[in-house]
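Removed: one protein chain of the complex. Kept in place: all other protein chains.
When the chains are written out, they are named A and B in that same order, and each has its own residue count from 1.
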Amino acid sequence: MQNDIALSMRKINKSFPGVQALHDVDFTLYKGEIHALMGENGAGKSTLIKVLTGVYPKDSGQIYLNLDGTNKEITVKSPYEAQNLGISTVYQEITLCPNLTVAENMFIGRGNYRMVNWRSMKKKTTDILSKLNIPARATQQLGTCSLAVQQMVAIARAVDMDCKVLILDEPTSSLDEQEVEKLFSLMRELKSRGVGIIFITHFLEQVYEICDRITVLRNGELVGEYEIKDLPRVQLISKMMGKDLDDISSLQNRKPLDEKADTPPVYEAVGLSSLECANAFDFKITKGEVNGFTGLLGSGRSESVRAIFAADKITGGRMKINGKEIKIKKPKNAMMHGIGYLPEDRKRDGIVEDLSVRENIILALQVMKGFFRPFSRSEAEAFADEYIKLLGIKTASMDTPIKSLSGGNQQKAILARWLLTNPQYLILDEPTRGIDVGTKVEIQKLVLRLAEDGVSVTFISSEIEEMLRTCSRLIVMRDRKIVGELKGEEMTQDNIMHTIAGEAGQNG
Amino acid sequence: MGNGLKKFAGSQLVIPLFALFLLIVFNLIRDVEFFSLTIATNNQGNTVLSGNLISILNGASAVAILSIGMTLVTSSCKGQDISVAAGAAIAGSVFVSVLRANEITIPVIILAFLLCCAVSILFSTFNGVLVAVFKIQPMIATLILFSAGRSIAYWINGGATPTISSPLLVSIGGFIPGIPIPTPIIIMVIFLILISLVLRFTNLGLYTQVVGINEGTAHLNGINPVWIKLTAFMILGVCVATAGCITVCRIGLINHETLLLDVEMDVILAVAIGGTALSGGKFSLFGSVIGAYIIQALTVTLYAMKVPSSAVKAYKALVIIIIVLISSPVVKEHAINLRNKLFKKQVKTEISMKAS
Partner (left out) sequence: MKKILALLLVFVLASGLAACGSAPAAPAPSSSAPAPSKDAPSAPATPADSGLIKVGIVNNPPSESGYRAANVADFEKVFNEANGYKASTFYSLKNDEQLNAAAQFITDGVDYLLISAAATDGWTNVLENAKQAGVKVFLFDRMMNVDESLFEAAVVSDMAEEGRMAVQWLIDQKLPEYNVVHIQGAMGSDAQIGRTGALDAEFEKGTMKRVIQQTATWDEATAKQIVESVINSGEKFNVIYAENDGMAKGAVAALDEAGITHGVDKEVVIMGFDCNKWALRELLAGNWNYDGQCSPFQASVIDSMIKDVEAGKTLPEKIVINEEKFFDARTITQADIDTYGLGD
């Protein structure tokens, strides 16, 4: 027997009504390796994981788990069972309970329904937290921690359960670099203990930094399994997308900033502040410009753009649209002045889960049209159809609830919602977070195309590469203040880092 | 055709309609003539229709009307108003006191109804403000009026159970001369048509659901959740006033202690049976109305079966548990799995056809 295999899956099939989500997929995970599971939206990564952890029953196929040295076939009926077998998962979206304490979250659903010993629970939690350098207290309510810390608690919880197989589904999408580093050292530590780790991410750099092997899925089928050293990035991307790509290089054609002063800025704010963004700031954007806010997580970049859209209560400032003084007190005002805003947290602020793709797409335009003037069914269908085609949204039908779409397609639908309103100024806060490479490229291309058509765009991304590719001006933030502005030649990764760090960059 | 059928199978209406169908079949097996209609002459000398079918439709009108408003509140506020029955007692009391103070003519009845709507909307708005502005859980917020409502009604009535009698009121609570269908059924239908028109010609339905599913999204898309919730409560206010007035007219008497007693639970149940999640979000008005008829059909069936008084509630609870269980996500999932197993071949061929 090959005793270094931790887990293997053979000929896994899973179909949903109308879609074959997995077709004869094989997957092997060795002990003490970090194995990247890669693929585009809807390639079947999440489905495979959910079959493995018992969220979905599989239609056919076998799962073998190394139990005490022999590979035994297992049937997992629920995540709880998977957990007991030593298969732990940390999902992309945080699935803990924000209104319980950190300690309670660490131990919830794990006990054998014995009496809960609060004191020992608290002590254990404190130990784990300090061992992993997680900046949270055991008695703190989880919801009061930052997203990043919540994510780390989720990982700590899995780690603490002595798992043999640890599945990390997009764990890094809300962590900043330092935190990612911390997580990686933790992963390496687990690896040395012989834990097999399945790592799902959209950050290619991270794959190459930490993983040993890669399994690529496409459209529910296995493309192949590769040693990391045998698969350069470009090849990985082409395997995932199923075609050779020059998309990324073709993106390098951003327009230089047009700073002619004869036309007033599309949007201009002086001394703008909101409840969440207490430090007043000035901001302007010209027609067809793409600019961006950058800074570490929590630097105030999201809060700033929220203030522009009046997503939080506005506490001061003057705004102008095309040179005309206006008042934007609530999102509806901003919308009526042609501003669109795609929020950072898609699940909380973007999608309306239970409603159809159609209803999600027409929502903003419908609100702008007015309460007493609903679109007819055929109008709404025409709009939805147009944008589903335009953006290539993969959905069974326009009446499908949006929650059953993959993350990237949900994001596209929200993007469609705002494009439909024909905005003159579009704010995109982390539009590429948690979605696959192909869609990321598509969205970046779309941003540039919009700019060519004269739409002004503010673009925020955690990936500086993306910002450099698309933006012609970057506003750098630190500690909720704007600390610099870079444009043209000044815009280099180095300069950004220096500005964020608070040192003078090479070019001033 | 097949597509339409599939759509129907996935809609929220399946389970309530199926339950209603089962109840009907059960009654027909028990007694073939259960739903037969007879023509009779009533004591006012009008020709009227009677029979269990009429009794069910008639008896459920108040609950059905209330369930319409309750559906909107449930959907947008993620909770229920438990003060509807107490509110109806207030509305009924206002109606009766205005009528007792004046000679009963059609304009006076209309005036009394409008006044009673105004009072009802006022109380409903009070609930709505607690829920929408102060973010108090609906059940807690409406608990205030739930406890105080009948006392307020008592105060309006001066502690008595005043009666009113007029042929005009009999026309509202019973039959309009020349029309063989009970007026409450007609009012219910008019009400349903009105609400359908409102939903058709405004965005109330969309906004309500968006607010109920994801308030953050609603806010960022220019919808004011506070107004939507208040609107839902105001509509419920009109429903409460209508239900209260109909009930008063049926008997020509207001007893603030027993008027629509415990009906809030029936209304909430109707909403739940109708397929609207009590935690808010997507709603189905027609489902709720069907839910109301299911509850009434069940009650009438139990009367017809001469179930002992002390056991009525237990039987009702039993049937309702079954309905609620059937519509629970867990059972649904099992049903889908079962279907997939049974029709696996069919699904596969369908897919291969799509693929080719």
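Here is the rule we go by: a residue touches a chain if its C-beta (ideal position, glycine included) is under 8 Å from a C-beta of that chain, and two chains touch if they have at least 3 such contacts.
All values derive from a computational prediction rather than experimental measurement.
Student: In the full assembly, spell out which visible chains the left-out chain is touching.
Tutor: B
Student: May I ask which residue of B:Ser147, B:Ser279 or B:Asn337 touches the chain that does not appear here?
Tutor: Of all options in B:Ser147, B:Ser279 or B:Asn337, contact with the hidden chain holds for B:Ser147.
Student: In the complete assembly, which of B:Leu260, B:Ile273 or B:Ile290 touches the absent chain?
Tutor: The one listed residue touching the chain not shown is B:Leu260.
Student: Which parts of chain B are in contact with the chain that was left out?
Tutor: The list for chain B reads 40-44, 48, 50-52, 55, 59, 62, 126, 129-130, 133-134, 144-145, 147-152, 154-155, 158-163, 173-175, 182, 247, 250-253, 255-262, 299-300, 303-304, 306, 308-310, 312.
Rule of thumb we're sticking to: only the chains that are shown with their structure count from here on.
Student: Report the inter-centroid distance (CA atoms only) between chain A and chain B in whole Å.
Tutor: One centre to the other, that is 43 Å.
Student: Note which residues of chain A are touching chain B in the complex, please.
Tutor: Per the touch definition, chain A meets chain B at residues 15, 17-20, 57, 309, 311, 330-332, 335, 341, 343, 345, 348-355, 359, 363-364, 366-368, 370-372, 374, 399, 417.
Student: Provide the residue numbers of chain B that touch chain A in the complex, in ascending order.
Tutor: The contact residues of chain B facing chain A are 7, 200-204, 206-207, 209-210, 213-214, 216-224, 281-282, 337, 347, 350-351, 354.
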